[in-house]
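The block underneath contains the structure these notes are about, expressed in structure tokens.
The complex is shown incomplete by one protein chain, all other protein chains being positioned as in the whole.
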Amino acid sequence: MSAGTLEMAILDGILTGGVYALMAAGLTLIFGVLDMINIAQGIFVILGAYASYSLEHSFGIGLFEGLIITIPAMFLLGAFIEWAFIRRLGEYNRVSMSILVTYAVTIVIEGVLLLHFGSNYRSLTASYVTQSFHVFGNYLPKIYLYGFLLALASVLVLYFILYKTRLGVSVRAAMDNRFAAQLVGVEVKRVSTLTFAIGVAVTAVGGMVFGAVQPFTPNSSYDLISRLLTIVVLGGLGSVGGALVGALVMVVVEDIISVAWTPTWATLIYFAVLVIVLLLKPQGLFGQREVRAQ
Amino acid sequence: MSPDISHDTITSGSETRTEPAQILCLEKVYGGYGGGDVLKGTTFTVSDKSITCIVGPNGAGKSTVATAISGILKIREGQITLDGEPIHTLKPREILKKGIVQVPQNHSLFRKMTVEENVEFGGFLIRDRQQVKTRFEQICELFPIVKEKAKIKAGALSGGQQRLVEFARCMMLSPRIVILDEPTLGLDPQMARSVFRTILEMNKSGVTILLVEQNARAALKLSSHAVVLESGQVRLLGSGREVLENPEIGTLYLGGTSQKQ
Amino acid sequence: MKSLFKRSKQRRIGFVIVPAAALLLAACGSGSSNASSSSATSTTASAKPIQIGASLSLTGDFAANGKSFQRGYAIWAEQVNKNGGLLGHKVSMKILDDASSPTQVATNYQDLITSDHVPLIVGPFSSLLTVPAATVAARYGYAMVEGAGGAPGVFTHGLKNVFDVSYPVKDGLLPVANWIKSMPAGKRPTTAAYVTSNNIFAQPQIAPAQAIMQAAGVKTVYNQVFQSETTDFTPLADAIAATHAQVAIISTTSVSKVIAFVKDFITQHYNPEILVGTNGVNQTAFTSAIGTCNANGIIQPNGWYAGYDNTLSHQFVKAYLAKYGGTTSQITASSAEAYGVGEVLADAVNATKSFNQAKILKYLHSGVTFQTLQGPVKFNSKGENVDGVVLGFQWQSKGTKYVQILPASDKQSVAPLFPKPAFCS
Partner (left out) sequence: MSLVNPTKSTKRIGLLLAVIVLVAFPLIFNNPTVTTIATYCVMYMAIATAWNSFSGFTGYVSLGHAIFFGTGAYTLSLISTGLNMSGGFPVFALVPVAGIAAGALAIPIGFVALRTKRHTFVVITIAAFFIFQLLAENLGFTKGSEGVTLAPGGFAASDYNNPFYYASAVILILTVFLVWHIKRSRFGLQLFAIRDEESRARSLGVKVDRVKLVSFVLSAIPVGMIGAIWAYFIGQIYPQFAFAASFDVTVALMCFFGGLGTLAGPVFGALVLEALQRYLVLSLTIQNLYLIIYGLLFLAVIVLLPEGVLPSIKKQISKRLLPTGADVSFNSPDSATSGIPQASAANKEPVKEGKAL
């Protein structure tokens, strides 16, 4: 192993981590505002990938242009699912129920995708998918860089919404204290729907980049969602910045172990790191310390 | 309104006016969480500019009344009116716009935000930023602690300080009615006295107070009116003093007969 | 108002009763089919049709290959019927879905044997499911001819009823290794990188090939096993690229992983002289993902391809295109493997003139050679196909033609592209 390989591994990790961060950002927002675990985030990403695929293959719409259609479409789907199912969850047993509801949503979407697309691998193609930039003696794959920049832009947009708009103020209030937000006049129900919809909408972007980087089938969502969940917990539930850091830690740790030692144990080491971090800091890297009620 | 609540000529406490208007009425209200009704035909009224205290045992539905009035809990049957207009069909924020503000029992501050941000949040419904600023200045005068701790995260304040910030926040909208749910819960006696003092001041500034208080003896002394709630039904209505001196109520809820302490 | 309310409640309860009823149906349905037993040994021409049972992964992880198998079996049944059936019986396939689960595959074969009383069964897809399936079959004395259970693990359990018509998995890379060994010393590559997923199909292929190549002086510069959970293959691919190995061998069970490696090789401008993927290289998913032109020169070992010059194979290809349409390149080796399973089973039935499992088992173990579309098949005592031929295929003509190149001695093989041309983009 040469030093250059390790540097490349870290750089790869950062670029890939950005994409995971974007998918996880939606998940962590949904968690923060709706106090639920959205198992369906993985299948939304895959759905986003299939949406880009369909536009590309049926209408010849490019990957980036297609986002103009897929983002609003995923937004509406998210709003519908929140309205139809999530809203009915009570406070009682909320965590368990949210896992079950979103799992049910997952298998329905998976079934529909399987019926329509079958179980063969698909991938998104474009000329730049197999091209790279030559910088400092290293080759940097274009799609990773584009994906990273897109993810970064999307996270910035999320930040802008969160910190510069009235909706963002409501979202942050609802994340901080749902009940209090209601007391000062925040329409928590509406904010919940919008947050869920936004959280799902970003999967259109995440799915597009995911699909361009690796092939997918309707079954691909399960590995993805377990990764995303560990990322948001590592970063601290509800923290968008935490999701960014969590994603980077995940990918970079695995990449370094893969290259410097062996890929056999890389995944295991990441999970071990996660467990150790949570042991030392149960609220995650950027989570708020839990304050015991009364 | 209903005939059984006509004996509000009794005056006591800080207010000594006669025949004040009934601004808030609950009529045969039924409702609760999930499993079943907590409120089972609750009926009473609140007089304008009064301090009305709701007492009763645990589980009687005192806090439920508070969340029902502020619209967070949707009632199943009956009606709640403000100045004769039904409000139980409205969304929480519309009720808020009508001037009914609640300070709930559990800590309701945004812990990750500063005191200043918290209080400003009280004016979330005011779209005019300038107006929020002006109102904030006024609140700072009423509640010096807001100015003192403006840049401190609300989560870092003591329990009593948090209460005062919550009061300050609820005053941002210049409310007509403030519902206080157990404002002295978990506070030491000195802090509790300070909270009661603030409540009296708020009341003097023209705000109607609906007070749910476990510390019933102290609260009743402060109150002009009292409602005794039991299993979601009104057991007794009267002035604060009447209830305080009622021998049966005293034995049951106030921990002994109503001797002067 | 009240009655409306009540009615809606009734509907809710009715909704609940449905699954309970389904359970009862399941119990009764399976129970009642006991009555219909088929006496299968009759040889009269007007005999009643028979069912041949199989469990395939039509959903779940192995679904893509499971469906290819389903097609192969279907075409075989059609061909058999065209030629008058098996011992005069028309045949039909009874295929159950095992959702890629070993629990389900066992249940399915049990159901086929004990409830449907199928006289014959054929194997499932994947080595992972073959052992549970064969264990159940063995309990009832059934032979299990199969085409996708070639991992070494399948043959080490002393099962006497498994017969794999495909070549043993561990032999997969031998033609490539032998080809490299046969090159003149000056031309022969000197360094090789191996990467494999931790899987009973992928991993066993590496060591035998590596041994041959090392003996021929090809140094191992990279050799790693990765987990199927791995999310990001770029650092591995980059590490291989950094070794500048002249031979790169990627052993996986899923096309997605070989795509990930090759894509990264392209972006890294890493052009090994020989690039081998053990699985998926022939699929359209592969060529469309990396670009047709980039596939040029990439090699995959396999037992069969649609251009294979064999009378039985031609028949199969013709029947496949007639039934499913499309082009020859869309016919997967999995479909052919399934078809081959049918051919062997039919030969055994015809030779013994019976559906008696004991006789069939004895015949399969007798060391006779069967002719299939994949070439000759002969079973050793473990059920491995000792005559199984591994062929090597390569994308040529800028990725538009998939041709046989190995073994070089075979008259059908064309000259390999060596060294592999550089990637196009």
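Going in written order, the chains are labelled A, B and C, and every chain counts its residues from 1.
By our rule, contacts are C-beta pairs under 8 Å (C-beta built on N, C-alpha and C of every residue); 3 or more make two chains touch, one makes a residue touch a chain.
Keep in mind it's a predicted model, so treat the numbers as computed, not measured.
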Specify the residue from the set B:Val38, B:Val115, B:Val132 or B:Leu222 that touches the hidden chain. B:Val38
Cross-chain touch to the chain not pictured, restricted to C:Gln51, C:Asn65 or C:Asn108, is C:Asn108
By the contact criterion defined above, which parts of chain A meet the unshown chain? Give residue numbers in ascending order. 31, 35, 37, 84-85, 88, 90-93, 95-97, 99-101, 103-108, 110-112, 114-115, 176-180, 222, 226, 229-230, 232-233, 237, 264-265, 267-268, 271-272, 274-275, 278-279, 282-284, 290-294
Interface residues of chain C toward the undisplayed chain are 9, 12-13, 15-16, 19-20, 22-23, 25-27, 29-31, 34, 58-59, 63, 96-99, 101-104, 106-108, 110-111, 113-115, 128, 131-132, 135, 138-141, 152-153, 156-157, 198-200, 203, 227-229
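To be clear about the criterion, only the chains that are shown with their structure count from here on.
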Give the label of the chain whose average Cα location is farthest from that of chain C. B
Taking the mean of the C-alpha atoms as each chain's centre, how many Å separate chain A from chain C? 35
Once you find the CA centre of chain B and the CA centre of chain C, what distance in Å lies between them? 73
Within chain C, the set of residues that touch 2 or more other chains is none
Residues of chain B that contact two or more other chains, please. none
Across the complex, what residues on chain B touch chain A? 34, 70, 72, 91-93, 96-97, 101-104, 106-113, 121-122, 124-125, 155, 169-170, 186
Please give the residue numbers of chain A that touch chain C in the complex, ascending. 1-2, 4-5, 8-9, 12-13, 16, 114, 118-123, 125, 127, 129-132, 139, 141-142, 144, 214-217, 219, 223, 227, 251, 254-256, 258-259, 262-264, 266-267
Help me check something: in the complex, which residues belonging to chain C touch chain A? 59-61, 63-64, 67, 198, 224-227, 229-236, 238-239, 242, 254-256, 259-260, 263-264, 266-269, 283, 285, 288-291, 294, 423, 425
